[in-house]
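Okay, here's the structure, questions in a sec.
Removed from the display is one protein chain of the complex; every other protein chain stays in position.
The letters A, B and C name the chains in turn, as written, and every chain counts its residues from 1.
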Amino acid sequence: MIIKELKILRQHGIQYVPDLKTAVLTPLFRGRPVIKEDPTDQETEKIKKLCPSNAITTEDGFGIDIGKCVFCKECALAYPDKIAFTNDYKIASNDKNNLIVRKGDSEIKFNENIVRPEVRKLFKNALKLRQVSAGGDNSCEFELYAAGNVNFDMGRYGIEFVASPRHADGIVITGPITENMSEALQICWDASPGPKVLILVGTDAISGGMFADSHAVNRKFLEKYPVDLYVPGNPAHPLTFINGVLRLIGK
Amino acid sequence: MKEIIFIIITFSALGIFTLPKRSQYYQMLVTQIFLIVVTGYLMYLSFNRIGPLQIYLFELIGNDVSLVIDSLSAFFIFVINITILTGALYSKGYLKPYLRDKTRLEMAWHYFNFLLLHISMLMVVMLREGISFLVFWELMSVAAFFLIIFESDKQENKDAGIKFLIQMHVAFYFIITAFIICSIATGQNIGFDSLEQYFKTYPSFPVFLLFFIGFGIKAGFIPLHTWLIHAHPAAPSHISGIMSGVIIKMGIYGIVRVLTYIHSDLMPIGVFILIISIISGIFGVAIAIVQHDYKKLLAYHSIENIGIIGIGIGIGVMGLAINNPVLASLGFAGGLLHVLNHALFKSLLFYTAGSIYQQTHTRNIENLGGLMKKMPATAVLFLLGAAAISGLPPFNGFISEFLIYTGLFKSLMVSDSILSVTLLAGIVALAVIGGLAVFCFTKIFSIIFLGTVRSDKTRHSHEVRSSMLFPKFIIGILIIAIGVMPFLMLRPMAFVAGVIVDDTSSLRDMAGTMSGISLSLSLLIVFIGILLLIKLKLSKVRHTDIGPTWGCAYTGSDPALHQYSATSYAEYIIMKARLLVGVKKHFRYLTKEKIFPSETYFKTESSDVFDDNLISRPVGGLLSFMEKIAVFQTGNIQHYLLYAIVFVIVITIISIFGII
Amino acid sequence: MGVGLVLILITSLIFPGIVSVVKAKVAARKGPRVMQHFYDIIKLMKKGNVYSRTTGFLFQLAPIIYFSTLLTAVFFIPVGNYKALFSFEGDFVMFAYLMASGRFIMIIAAMDTGSGFEGMGANREAFYSLLAEPVFFIIMGSIALHTGHNSFYDIFSSLYVESALTYFVSALSIYLIFWLSMIENSRLPVDDPNTHLELTMVHEVMVLDHSGFELGLIQLAGGLKFAIFGSLIFNLVLPIQNNYFVQLAFFPIVQIIYAVLVAFVESFRARNKMMRNAQWIITLSALSIVVFLTILIIHEKVGMLP
Partner (left out) sequence: MKLFLETYNNSDSVNLADIPVLSYKYFANMLRSYFVDSDNHCLSYYAFRKDDKLKFICAIAKDSDGKIYLSSHELKAGITALDSLTPEFPQLHIFEREIAENFGITFEGHPWAKPVRYSENRADKIKVMNNYPFYEMMSDQLHEVGVGPIHAGVIEPGHFRFICNGEKVLHLEIHLGYQHRGIENLMLQNDNPIKLCVLSESTGGDTAVGNALAHSQLMESLADFEAPEDLQIERCIALELERIAIHIGDTAALCTDVGYQLGQVVCEALRTTIINTTQFWCGNRFGKGLVRPFGTNYPLNDRTVEEIKKILNDSGKRYFDMAERIYSLPSVLGRFDEIGIVTTEQAYRIGAVGMAARTCSIPRDIRSTHPFQYFKNHRPQVVIQEKGDVLARGMLRYLEAKESVKYIFELLSKWEYTEKSNLKPDYNYKLKPDRFSASIVEAWRGELCHFAVTDEKGNIMHYKISDPSMHNWFALALAVRDQEISDFPICNKSFDLSYCGYDL
């Protein structure tokens, strides 16, 4: 009876990614975009028209806001010499304007000094999160669930998803916060005790993505509470999420 | 001296009728306190002397009637007095709403019967002479009958009262035949003294069986319990508290009194009592779980606790049979201590049930809920009673069960194979009864007091008057006292068990265990205290806020809808113990093809297997047979004359031809 | 006396950690650290609370009473030659009923929240413990009959192994107490702690509404229960004749083997269908009656059984 199990286990072998901070993904992975050199105004106009979720900003110089970008890589394909997508997955940050990639940026900076002190003090060894899907398209949810599976196994750092907000230290929101789900999200936030963190996962959650101006979306909730971590991606890769959270709790 | 007391009591009892409604209660209370003082003094006298205390009263057709108080009667006097006292104190607040619409005479009659009940119970416990014992036994039943039908405007109360009276007379019939058999066989006149000699010469089991059925109907063992489940809910709460607290204990007193005389074939008697008690225990609590009416539920729990007392007495008798003093003394001590404990927490539960009824005027638990916020004191007291009846440690229920357990385990060592199997059955039965009691009382307490309000019945209910709460606090304090300081009870219980078991030394060396128990309980209380201090210190520093219960953040429905209902809570038992519990479900089932369901309803009724088969079906059969016979009752005179003539003709023909 | 207590308290902190590490290794996962259970509790103690509007003071009191009853129950368990603080005739009855009152107050607290699934969890917990209670009493009754003593320490110290059948008896009792601890802690096959589904959980759904300090106590109590049953199994495994230090060494080994066993059970089988749990627990009580009958045979009491 047990022989079959042992055979399966032997083939199963060691499955976990040994070090989540230094794992390398396939070159084609659409991670952090990099701007080799600023496109001309006329090209910028074209790219702006091309980008489905108008993630291109031109305030002070050309920049791609990865909080809005849906990583469809159309701009890079249209102007391969100007814009390229690297497979760097460490693109989570706790400061919204760090999410804008400009020429010469080599990584997404994490702003250490705006992290709330009690977050570092309390949740260094154990962080229990409550996931709330408010309009997510089920891909971010799959990726967050995968973050707890055998390969990525965020449980090794004591981070896990729990059943009830009473047991949770933080709320993870996926999806653009639809109108029909806004009240439930507010109840879930009020139901979790004491010092708690707010994490937005996926482009839809951070900026509303494609649904930013749809009438069925109501994002007033985000104006009321400070966000501790933005995890961009469509969907956000488990490694992005785990590294972002580890940086947040100072591991 | 005796005559003066007798005169005082009768005049003050009759005086009730002369007084106005307001002060009748106080008159009764004063007489009862006087009675309690007198009998308390007698009890004190009998405790610290060797033989039973004998007081000659009067001479009745050839034999002298005298009060004989040994430690067994003294113990029962103590139980009677406590329950009656708390019942009387509680009845002041409980009967206040009835004062408005009841006439002066009715109230006076109620108070008079209350007093009569108290007197007759005390006399029953103190008398040994047959005739006077039976007279007071009958008086007790009659007084109880009038108390039950106090709210006689409801038809079901009258039916319950009549059912109670009939069954009490059936019991009376059994007892009187047993007495007659003993007196004829031994030539002495009717009374307990004739038993002594009878049991020496003749086999004791058949007569004991008669006594057991007679007293068992009163006590409420399983096949004989059917009056109990109708009478207790019908009676007003202070009466049902007293009835299940002490009136059914008179049955137990009778059985134990008879056992003191029996010295032959004790083993079959012991095994018989044990089996009946195990059935009563498990059956009683199983049906209690499926009840929706809390007073009926508490009535079934009286049957369960009688079962536990019976288990104690049963193993006591078995101990006597194999003259193993440890089993005997622990069994009887445990059983009799449970009599006191049950009197305490059962009357507490019935009084709190009365307070609930007074505030919500409904007995169906499905539309109560959330009463704890409106009636906190009653809720805490009910919880105290519930934990005690489930035999949980810090309370008195546990101590008596613990004594029975220790008796069972200790004697497991020394018994042969058949006896140890029955002892194991006793252990398993006690464990299962304890588990079922926890299951039932978590249900009843949570459905009535916790969660959100289920219907508008509890909207304007508020805490009851302090006069009603005061007697319940007394009982509560007694429950906790016995629970936390059990060694206090050892000496008196040894003294009481001494009536039947001569060597009660094993009870004395239980002192070590009892102090161990109270030490560990005090440690428990210390831990709770420390943790509470930590909690208070933390709550000053930590941020706490209030929100709705976590219902997956759904706001569309009223929370009462989502609460667990009593039927659902009991569903496991309804499913698993179908034969025992007999619950009928009325539900039009959604067939597989019917995609979109239409209107449907769901209702369950529980019925008592014994009540149906032993009472309702035979009585129903009898009634239908009677209808057939009634055809002769045509109502006009000519037919009746015709019957007489025909009869005369038939007789003459038969006698002519000399057939007979 | 103190040594036994300290040993049990330490195991209660480490035990859940060992179980989760072994389960992770079997699943080829990296798995949390052994002390993760401890860190979780420390964090919870520092957290605030959110109480439900429908609950009263009883809801906040229940975890405190529950934890205290367990803590007092620990004082009843002897470890090898180290006598327990309380050791008197029939102390295992007091032990069992202390656990029962802890469960009673937790069920009441779960029903106080007035939510559908907490009521369901409470109902299941009440029903399963009702079925599991006789098992403990039958086992203790039979061993008491076998050794002729009536308190934990005397029973375990005189449970010398005399005939082959006694090996069978103690083995079967260990087997039963192992499954009893799985029921008591709502692990597999009765319930699965790490599937987060409100409708299938038993114990974890009852504590869905607790937070902060109370939740920390409840999780601490989970580890404590495992340690208690672990030390019961230790007393059954080891004949006590040899000296103190051997026992001191043996105690952690037995606990680790016990934890590994728990982990293996939870890795290689699915959990019972909810309705089959009741049947499964009743088979346990049937097995415990087998223990009782073997004891009768050992003591030649059987003679001519009818």
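One rule holds in what follows: a residue touches a chain if its C-beta (ideal position, glycine included) is under 8 Å from a C-beta of that chain, and two chains touch if they have at least 3 such contacts.
In this text, all values refer to a predicted model and were calculated from it rather than measured experimentally.
Looking at the complex as a whole, the chain kept out of the display touches A, B, C. Residue in contact with the omitted chain (choice from A:67, A:155 or A:235): A:235.
Among the residues B:50, B:595, B:622 or B:637, only B:595 touches the chain that is left out of the figure. When the missing chain is restored to the complex, the residue among A:72, A:198 or A:222 that touches it is A:72. Screening C:57, C:167, C:244 or C:268 for touch with the missing chain picks out C:268. Touching the missing chain, out of B:134, B:566 or B:581, is residue B:566. Hidden from this view is one chain, which touches subunit A at 4-5, 7-9, 11-12, 15, 25-26, 28-30, 49-50, 52-53, 70-74, 77, 85, 130-146, 148-151, 161, 163-165, 175-176, 178-181, 183-184, 188, 204, 209-211, 214-217, 234-235, 237. For subunit C, the list of residues touching the undisplayed chain reads 23, 26-29, 116-117, 119-120, 123, 188-189, 192, 195-201, 266-276. The set of subunit B residues touching the chain not shown comprises 292, 366-367, 454-455, 551-557, 561-572, 574-575, 585, 587, 589-590, 592-593, 595-604.
By our rule, only the chains that are shown with their structure count from here on.
Per-chain CA centroids place subunit B at a distance of 36 Å from subunit C. One finds 67 Å separating the Cα centroids of subunit A and subunit B. Residue positions of subunit C touching 2 or more other chains: 46-50, 198, 208-209, 212. Counting partner chains per residue, subunit A shows two or more touched chains at residues 164, 166, 190-191, 193-194. The touching residues of subunit A, when paired with subunit C in their complex, are 2, 5, 9, 12-16, 18, 122-123, 125-126, 128, 150, 153, 155-156, 158, 161-164, 166-167, 169, 190-195.
The touching residues of subunit B, when paired with subunit C in their complex, are 369-370, 372-373, 376, 383, 387, 390-394, 398, 402, 405-406, 408-410, 412-413, 416-418, 420, 424, 427-428, 431-432, 434-436, 438-439, 442-443, 445-447, 450-452, 510, 512-513, 516-517, 519-520, 523-524, 527-528, 531-532, 534-535, 538-539, 542-552, 559-560, 562-564, 568-569, 571-572, 576.
Against subunit B, the residues of subunit C that register as touching in their complex are 45-56, 58, 60-61, 64-65, 67-69, 71-72, 75-76, 86-91, 93-94, 97-98, 100-101, 103-104, 107-108, 111-116, 118-120, 122-123, 126-127, 129-131, 133-134, 137-138, 141, 144-145, 148, 150, 198, 208-209, 212-213, 217, 278, 285, 289, 292, 296, 301-303, 305-306.
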